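Just one protein chain is left out here, and the rest sit where they should.
Take a look at chain A:
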């Protein structure tokens, strides 16, 4: 057991524990805050695994933006502050499928990689990741930028009430399907 192993174990236990609280908590807001803890622990795992830039992007995008968006949505839908009784379906089928998928994959990985020691990677700095993205991965990068733009336009079209499909408007402006 090296220091890296101890860190991996501790951060992994934190990530899995708070992830379990995300899917079982009966408070909507607490669920979102446990998600912050889980995502932060995963960012720590990235740091230990040598993917520095991914760790910081994880904190910026996930903890900074996605969770805030989710909490905004929780508040905009007038979620109750206290515990909600009707958040869950019956547990058994979900536990069967989820537990089966999780434990099955875990057994598969444990069997494939056993307790083999791998060399710790040198930290992947932003310079190296930038060389990768703008060298070998430049086409997927551009495609992703187009996808982000279209997702942005789609979200705006969806959430503005004044544009979108009009039912029974006589000879109006061209319809935008919503």
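Methods note: a residue touches a chain if its C-beta (ideal position, glycine included) is under 8 Å from a C-beta of that chain, and two chains touch if they have at least 3 such contacts; residues count from 1.
Just so it is clear, contacts and distances are computed from a predicted model.
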item	value
Protein that the absent chain corresponds to, by UniProt name, given "Putative HMP/thiamine permease protein YkoC", "ATPase components of ABC transporters with duplicated ATPase domains", "NADH-quinone oxidoreductase subunit K" or "Membrane protein"	"NADH-quinone oxidoreductase subunit K"
Residues in chain A touching the chain absent from view	2, 4-5, 8-9, 12, 15-16, 19-20, 22-23, 28, 31-32, 35, 38-39, 42, 45-46, 48-51, 53-54, 57-58, 61-62, 65-66, 69-70, 72-74, 76-77, 79, 84, 86-89, 91, 93-95, 97-103, 105-106, 108-110, 113-121, 124, 128-129, 132-133, 135-137, 140-141, 144, 147-148, 151-152, 154-156, 158-159, 161, 164, 167
